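Pasting a structure here, questions to come.
The complex appears here minus one protein chain, its other protein chains still in place.
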Amino acid sequence: MKKIINNPADVVTDALRGLAAAHPTLLRVTQDPAVVAWVGTPVAGKVAVISGGGSGHEPLHSGFVGPGMLDAACPGAVFTSPTPDQIQAAAAQVDGGAGVLLLVKNYTGDVLNFETAAEFLDNTRTVLIDDDVAVQDSSFTAGRRGVGATVLVEKIAGAAAAAGADLDTCARLAEAVVAGARSMGLALTAPTVPHVGSPSFVLPDDEVEVGIGIHGEPGRRREPLADASALVTALLEPILDDLPFTAGDQVLLFTNSMGGTPLLELYLAHGIAEELLAARGITVTRRLVGPYVTSLDMQGISFTVLRLDSALTDLWDAPVHTAALRWGV
Amino acid sequence: MKKIINNPADVVTDALRGLAAAHPTLLRVTQDPAVVAWVGTPVAGKVAVISGGGSGHEPLHSGFVGPGMLDAACPGAVFTSPTPDQIQAAAAQVDGGAGVLLLVKNYTGDVLNFETAAEFLDNTRTVLIDDDVAVQDSSFTAGRRGVGATVLVEKIAGAAAAAGADLDTCARLAEAVVAGARSMGLALTAPTVPHVGSPSFVLPDDEVEVGIGIHGEPGRRREPLADASALVTALLEPILDDLPFTAGDQVLLFTNSMGGTPLLELYLAHGIAEELLAARGITVTRRLVGPYVTSLDMQGISFTVLRLDSALTDLWDAPVHTAALRWGV
Amino acid sequence: MGCDARSVAAAVVAAAGVVGEHRDELVRLDQAIGDADHGENLRRGFGFVVSALAESTPDTPGGVLKLVASVLISKVGGAAGPLFGTAFLRAAGAVGAVEELTPELVSAALGAALGGVVARGKAAVGDKTMVDALAPAASARGADIAALLAAAAAAADVGASSTVPLVARKGRASYLGERAIGHMDPGARSVALLLRSFANSAAGSGVGL
Partner (left out) sequence: MGCDARSVAAAVVAAAGVVGEHRDELVRLDQAIGDADHGENLRRGFGFVVSALAESTPDTPGGVLKLVASVLISKVGGAAGPLFGTAFLRAAGAVGAVEELTPELVSAALGAALGGVVARGKAAVGDKTMVDALAPAASARGADIAALLAAAAAAADVGASSTVPLVARKGRASYLGERAIGHMDPGARSVALLLRSFANSAAGSGVGL
């Protein structure tokens, strides 16, 4: 394993120390339990927006803490949902008296730990994010995973809270984003988890994993490596057909790197995706391109498409100041 | 080779199409010759700031085009300096009548091509960037490479131009940044150039290349893989000793990913670097952490340290709106 | 020698050792069909449990089980933290405040643990989760605690093995569809390991647990 780390058991603690050092005027980082909060919290009378999840997906979630987005993030161990302790500590730090919105990616561990924390908290609402069309949706299973849409939910709910919306409204908007967003990803290589030391799966040089999540789990199927146009199509068609997105829709197109993909390839893929959407009569009015929801060093991409209306667009455009996403301020 | 591309010969063209699609209100992208310009150019009476270089270092340089930074960037083929045609076309597009500042990384190819272009242009100033302490400085050699400091030069010169400084002043400030900045990097893995298809070098699992550049060239020496503290020290000590930086200095610390390094590791390294500088009595007053000067999918890091005074700090803090760097606007 | 708080605590410490020994195996199982953290999660969690017990051991078996529960819930995260935590919490509830466990109480504890896991995770037998090991274990019977736990451990082993050919309906392996076939569920394996360790402790200490 080649990593720039000291003790593998301490990577999250050590990285949080670096995060705190890098953003002293923006973030307040506490360890044990680990919480990354905006220095301006609590904001009296504002709904507090909290998310969290396993580490290894950076900048998710800590990179999205700041005015206009998350009040706090709870980083778990690598690929491990945070504990109720962390979530309760985060809520105690940032609750401004107007309620706490918990944005939770739909994984068993995340759901259970946020559920436990919520039992100890007053006036919370939980919104589950489950946008991954690679997973069959069914009430008999764990259901769809939360992946790329998480960033969009966090941005839009965070903007609503910043604008003074109440807890119900923030939750409703977050749910609207979840309802209108679909994602799918593929991997060219597997990530290497620091406490494991070997790649999470082994992929031959001429194959890709299609339908991957963000935890190094193998995908739904392996396919031969194809050219960018074919790969982009293999991801976008299931996304568009699922909601479905149809001609006349206005959408946000989010082209995400899984971590190790060069920006050159990411923009190349984004260009193909824009052409594919245009050919379907779907108008891209907002876009996000970059490594935002990653899986350590995994090479691969995912797309998220979100149907926009003017309210969501305005909230997307609203000022945000975080380590990883910033505009208007 | 596993890449999300179509024809390897078209990667830059295809990626530029995606870049244009991703940033329609910010960037104006022309092909053949390839130029990425801010849509607001030319700005009458403002010094135009232009940079460029081989592709494969994204977001450098195209991701730094926009108000407050570059007026235009000239992306060459992968790891190949741009042609004089591109540079002349860029100047023709963005020259606002107050002169053109050419920011050039010190590589033979970049120097020669910008030199040729400048012969055809009126009222230009060229500033060479050569911050890499891994290379021995000598007037009998190609001299030091331009690496991480490039972002800092582009930001500060761009801010000066935006504030109305004249060509001489902009050039002087760019030179001040070059004079006060030092960098060094290491790699855990080699990049794979699309038109080659195999990694640029082969590195055993327990070795790192120390003193690498940003073109997949091997480094100055190989060393055993060590823990993060040792690796960070191996990069920072030569940087600090070179200028030298001394107790009492106020600096900007730029912790850069070579492309494939997880943000978790990057922040971890940044934290160690902050501690090391603090132990030397050097005060970090500004920081930048992220993948800004990359070498395709290479895993590795580099540090750049820039001595700041209040003028440089103000220019660093000035609003900037580009694809990859944005604040205050 | 009765099965008091001290012996329960000793059994938990011994189980923590077993978890440590099998950490890599559990990581590997989770790497195949999950996210490769199960072994590390349990190692970390039981490490905290051992520290907590070293600091102060509660004076009833139920107190020990409750301490284990609260450490696992608050320190582990992931799916295993809340699920194992809930199992120990319900087990603690089932044994109440008695000074010494009986076979009936152990049986009740296992049933309560299963009930807790099912209540939280909503998995049924056959979904390829720890329930596939815990459910048969909870039905085991025995004349004394050692015999009961030996039977439970044996049943859990069989249950864990039964997950190999299954497609998963719960947990992370459910994302894989058919590709989960052929791999043992890591949580089922860890349940079997814990029960085997508890059974060994019970057998070693002579009478009960």
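Letters A, B and C mark the chains as written, and numbering starts fresh at 1 in each.
The rule we apply is simple: a contact is a pair of C-beta atoms (placed from the backbone, for glycine too) under 8 Å apart; a residue touches a chain by one contact, two chains touch by 3 or more.
This is a predicted model, so every value here is computed, not measured.
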Visible contact partners (per top-of-document touch definition) of the missing chain: B
Option from B:N6, B:N113, B:S183 or B:T255 whose C-beta touches the chain left out: B:N113
Which of B:P42, B:G99, B:G213 or B:G300 contacts the chain that the document leaves out: B:G213
Among B:W38, B:F64, B:F79 or B:F254, residue touching the chain not depicted: B:F79
From B:T25, B:T141 or B:S310, residue that would touch the chain that is not displayed: B:T141
Residues in chain B touching the chain absent from view: 9, 54, 76-86, 107-109, 112-113, 115-116, 134-136, 140-142, 145, 193, 195-196, 198, 200-201, 213, 215-218, 220-221
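Just so it is clear, only the chains that are shown with their structure count from here on.
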Computed distance of Cα centres, chain C from chain A, in Å: 32
Separation of mean Cα positions, chain C and chain B [Å, integer]: 54
Touching two or more other chains - residues of chain A: 78
In chain C, residues with contacts to at least two other chains: none
